[in-house]
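What follows is a set of notes on a single structure, which appears directly below.
Shown here: the complex without one of its protein chains, the others still in place.
The chains carry the letters A and B, assigned in the order they are written, with residues numbered from 1 in each.
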Amino acid sequence: MSSVPETQHDEGRHPTFKQYAFIAIVLFVITAIEFLIIVPKSLQGAPVVLAPLILLSAVKFAIVIMYYMHLRFDHKLLSIVFLSGLVLAFAAFSALMLLFSSFTPEPRAYAKAHAVPFTHGAEGHMAKADESAHGSDSGDAESHSVEETQPAEQTSSSASDGMIGQGVFTGVSGCAGCHMIEGVPGAVGQLGPELTNIGTVAATRIAGTEARDYIVESIKNPTAYLVDGYAPIMPAGLADQMSDDEFNSLVDFLMSKQ
Amino acid sequence: MATITDVLERPANPTGLWSWITTVDHKRIGILYGVTAFSFFLIAGIEAGIIRMQLAVPENGLVSPDVYNQMFTMHATAMIFMAIMPLSAAFFNFVIPLAIGARDVAFPRLNAFSYWSFLFGALLIHSSFLFGQAPDAGWFSYAPLTEEPYSIGKGIDFWALGLQVLGVASLAAAFNFVVTIINLRAPGMTLMRMPLFVWMTLVTSILLVLAFPVITVGLIELTMDRSFGTHFFNTVGGGDPLMWQHLFWIFGHPEVYILILPAMGIVSEVLPAFSRKPLFGYPVVVFSGIVIGIMGWAVWSHHMFTVGLGPVANSVFTITTMLIAVPTGVKIFNWIGTMWGGSIKLNTAMLYAIGFVALFIVGGLSGVSHAVSPSDAQQQDTYYIVAHIHYVLFGGAIFGLFTGIYYWFPKVTGKLLDETLGKINFWLLFIGMNITFFPMHYLGMNGMPRRIYTYSTEYGWDFLNLLATAGYFVLFVGMLVFIVNVILSVKNGKESGHDPWDAPGLEWTISSPPPSYNFAKVPQVLGQDHYWIVKRQAEAAGTPIMGPEPFVDPATIHMPNPSYWPIVTAFGLLLLAVGFLIEFPWQYLKFPIPIIAGLVIFTGVMGWSFEPAAPEEHHAEGDHSEEGHH
Partner (left out) sequence: MAHVGGQLPTSEVDHTYTTTGINHRKLLMWVFLGSDCLFFGSLIATYMVYRGQSLVGPYPIDIIDIPVTTISTFVLLCSSFAMVQALAATNKNDQKGIQIWLFATAFMGAIFIGFQIYEFNAFRLEGLFVWTNLFGSTFFTLTGFHGAHVTLGIVWIMVLFFVARKGKVGPHNALDVELCGLYWHFVDIVWIVIFTLLYLVGGFDAGPVAGVLTEPSLLSLLA
């Protein structure tokens, strides 16, 4: 049913244009203050600004709700209804963050062990090899401590191809979940044979079969060349999930693992 | 937008199938929900039968392990989302407007949209069987099992996308009932005079609108992991499988209260009716329901006691879970108090209500034993949990819903269900339920894990499994008796009259079945148990009430008109889900489908917003344009 004008006028005075403009200015000023707070380098990402920033944004939040959304002047029930959702969301997700110890952005064990630095630029997204190994887990039992020095080798003839191929490998097809490749973040699976040197190994596996053909066949027809000690569980049809370009990049990438 | 309204005029007096497709009448939508939900209940029951027959003897090979996984996944998913919830919705739809003295819900077309979305979502998930790719990772689909490379194929996608569609249906319905119950109560019906079923529906609907968005996000993130290469829930990219569990159970625990509160509401009305006494401690029962709804948000990690959250988290959730047993226990005492000293009429509805209380106590007790995290560490993922689930959901929710069926069937159809068949039905289900599920407590304590395909005889589980399977057949026969009862009673049942039970609710003041307009005159509610007050006063005055509210000519009463747009919009939603699922050899062929779906939804919403209120209404120039009647 359409509105009945009386209900709105009954609910209290409407703010005037001036008042609304004033509120808008307040919101702008608060936003400007928030921006200025994080200009000084020493305050960027510092814990001490967390409280002021959250407080300021909470004030903006409240102002928009109470005045622009008129909740201050409306029936109390609407406030109850909305605040129930808001408070619940806040409570449940604070609990969640508590459970994950997320109140600081400290990387947890896995990220600490495996995260790779980033550089801008044409070499792509692999770290430079001479970026010092990140300090945390030098003596990690997992054999991934050398991975920081590996990435440079992955910039093969065409850096972008290597990128796409590696992206396919660690992406939705799930290769990385079963096959380990040293130096490739996330390639930690042990359900299938390790592929760290597959570029060389593939040539030696079947007499008369070229490395590239071996790799191509193994993806398209996983039960063709089984490896002792591994269950024949590699899914068929993985090649159908990607374009021809992606497939070729993937094979190039694997071939580059000498 | 004159052009849009001209394209498809509002249907005028549709008949037959068309009248069902365009209906916005809550009573018809309730019947649609009821019939559809019961059909899926039977399908899920067959899946249960396959599970039980596979487990009847050790080392069995009735079905393959893959099919078995699909069976237990679909059984649970269908029972929860496509049987219990929509059966509850059937009652919300049919009963709530009548119980509060309204002519319909607040948003009749949204109501129709809820039903059609539910139907399409349920059909979508079940269509996975046609492709041999039903979901098979359990009804809570833990990551990373549900992710590639462990779940290749479309099963999990059917599950995720189907649940999204069902979620929209549930959300739409819940929004509708929150507004209806708050805003459409007849004059004099204050909150503390509302029937208990209305109260529990309000709490359930609030839980629904707050809980479903959480699983929506979980499902989105799962779908993105599967289709877009993200790593929200697997460690390959730094993600954490526990995040899925948290998001799922933050939804999942309120969900179980969504499943049980409506049944508790039904029982809270039927027990007084057949004890001839008002509900004992009405305010306390209401507040317990509210408290359960609120506390239900604080207990979710009791589903995760064995994942390694640590002693602090485990202790916190142990305490909160034990605390939530208190309001539940309070209700049970109030139900017993209601019957105490009452003049009990042991008809089928009453038997089911009492059966509910008894079986829910058993299920509640096993639940309390799970609450304690050290003992849960023994019970988790065993058949002890399966026993608990079925005592609270079968002995609880289903028995409560059957209570409602026997109680309100006369109001819906104007006929009584046969009492003899009804009692046979009840006893078969009650006995069968105990034979099937009680042994599972022992099986669980003896170490039988959940979801196993088969077992070896050396564990000593053979006899109890066979017994449980025998119980299934008792249930099967009981259900057959029920179906026969319904069919016979609809055809030849005894006329019920408007008030066969001498019950207190507003719905009994009008004819059975009710007229299309429900109430000719808006009732003025005198108190809790309004109709009892009215009837007893009338009797005392020497003029007892003999019949329903007199009929009036429906043409004099403005009712919401039928509409096409709800089913069109729901269909667009289905198309959107299909667009994400469908596989074409050339991947670019599938993009048009979501786009077309978006256009269908947009058209549906536009038509919905701009259609005239009534078929014969035409817009003259300068006439106001209704942005929409909802």
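A few comments on the model shown:
Heads up, the rule we're going with is that contacts are C-beta pairs under 8 Å (C-beta built on N, C-alpha and C of every residue); 3 or more make two chains touch, one makes a residue touch a chain.
This one's a predicted model, so the numbers in the text were calculated from it and none came from an experiment.
The shown chains contacted by the absent chain are A, B, with contact judged over the whole complex. Residue B:L210 is the one among B:A90, B:L210 or B:L261 that touches the chain not shown. Only one of the listed residues, A:L78, A:I206 or A:I233, touches the absent chain: A:L78. Which of B:P14, B:G153, B:G188 or B:G527 touches the hidden chain is settled by the complete complex: it is B:G188.
Where subunit A meets the omitted chain, the residues involved are 1-8, 14, 17, 20-21, 23-24, 27-28, 31, 34-35, 37-39, 41-42, 44-46, 49-50, 53-54, 56-57, 60-61, 64-65, 68-70, 74-75, 77-78, 81-86, 88-90, 92-93, 96-97, 100, 102, 105-108, 110-111, 114-120, 124-125, 131-132, 134-136, 163, 167, 171-172, 185-186. Against the chain not shown here, subunit B presents residues 1, 106-107, 171, 175, 178-179, 182-185, 187-189, 209-214, 216-218, 220-221, 224, 228-232, 237-240, 243, 247, 250, 520-524, 552, 556-558, 602, 606, 609, 622, 624-628, 630.
Throughout what follows, only the chains that are shown with their structure count from here on.
Those residues of subunit A that touch subunit B in the shared complex are 1-2, 77, 84-85, 88, 91-92, 96, 99-100, 110-111, 114-115, 170-178, 186, 188-189, 235, 237, 243. Residue ranges on subunit B touching subunit A, taken from their complex, read 144, 147-150, 152, 182, 206, 209-210, 214, 226-229, 231, 234-238, 240, 242-243, 246, 250, 297, 301, 309, 313, 587, 624, 626-627, 629.
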